[in-house]
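As you look at this complex, bear in mind that one protein chain is not there, while each of the others sits in place.
Let's turn to subunit A:
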Amino acid sequence: MSNGANAIGRRGLLGGAAAGAAILAAPRIAGAQAKVIRVGMPTVLSGRVAILGTSSRTAVQYAFSRMNEAGGFGGRTLQLVERDSKGRPDEAAKVTRDLINNDGCEIIIDGEASSGGFAVHEVVRDLPVLCVHTNSETSSLTADPKLHVKTAFRCARQGIHDAVAGGVYASTISKQRGLKRWMTCSPDYAYGRDNTAEFLEFARLYDPAIEVVDQVWPRLFAPDYTENITKALQVRPQAMYSALWGGDLVSFMEQSNLYRLFPNVALFSSSLGDPPVLTAIKQLPPGLHTAYRYNRTYPDKPDNTAFADGFAGLAKHEPTNWAWQNYVACQFIGEALKRTNGRTEGAALAAELKGMQISSGLAVDEKLTMRESDHTLIGYPTAWGRTVPKAPFVEDFAPIAWSQILEMETQWKKQKGYA
């Protein structure tokens, strides 16, 4: 130990440490008091699924501009700070920490797909700002109590809801048309396999006569599906379920069209209803069955049409499934900020969001609910419809009662040990 004139004493050390901590904390304190509320958004802005991030970002920008024009919250306006995670979970976690610690973001809108969403979820466990997951459809994120984070919510459709709705719809059609022989064609990764298994589980629950005669698993982002299509020609199923999505689904449809596959096989798709997919397919066969992803004509409400027009004015294309989820997330956050008069502490906003109901053009009935028990959205459209070759591309939406979805979800949670 030094006893020299310049030696730092214990009190000096403690004082210096306190001063240093105050300086380091200053940006966050300053951020909390700033007029602008910075909202961070980790999302995928590059690569093959960039449209997930770009349409999410546009939806948030559109929502924020409307809220700011309306006067903001307690004199404060909203500003979006987005970061590209490139679809990598490690990068998603890193940019989320940066957004909170370095960019002074007081709220996180997590625009990651499922893999990144779980990474962001764990960051928010450590840094408890309000986080709303807007694009992860994996049910366990909010259904598994072990993963529960007090300040994290999900404003997105989720797999189990879609599986029940799909099972109810598909079994109704299969009974009507006698579709017994089924085949599946889904991407070979966790989402594709889980989604397909859940769909089949509920479809067979409601129609035990359904028999799965074959399953093919093309790899994610495969450029060519010819071998899978010609296999379907050999197997000759009466119906096919596919969890392919995005550009993969577009390629699969165009290549299937060459073989005239779908006039002879009834297709049930989880993702065909997304407007960018529908518009990218040059020859959309009529009568294909698809889950609702987004459609400006459903729910048939003026607020929905206004959202579609406003979004399309900015993005130059129709809203995606991710777009409406992010727009609705902003509506929930806006309502929470209104109730806290612009206060952004994670706990305060979370307390407001629990069980919150908002009127929305995207609600099946009048209101969308952020369910208190597991912090997840319910009441959104889960209908299935049939394709038509021209806009609006999907019509005859058949809604599935939410009471039925919730009943089956409760049973599913018990089976999984979540309830």
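As a working rule, a contact is a pair of C-beta atoms (placed from the backbone, for glycine too) under 8 Å apart; a residue touches a chain by one contact, two chains touch by 3 or more; residues count from 1.
Quick note on the criterion: contacts and distances are computed from a predicted model.
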{"item": "Chain not displayed: protein name in its UniProt record (\"RNA polymerase, sigma subunit, ECF family\", \"Acetyl-CoA acetyltransferase\", \"Branched-chain amino acid ABC transporter permease\" or \"ANTAR domain-containing protein\")", "value": "\"Branched-chain amino acid ABC transporter permease\""}
{"item": "Options A:D126, A:E227, A:D365 or A:E407, residue touching the unrepresented chain", "value": "A:E227"}
{"item": "Touching residue (missing chain; options A:S46, A:N102, A:S373 or A:T410)", "value": "A:S46"}
{"item": "Absent-chain interface as seen on subunit A, which is shown", "value": "45-48, 50-51, 54, 214-217, 219, 221-224, 226-228, 230-231, 233-234, 246-248, 250-251, 254-255, 257-260, 276, 280-283"}
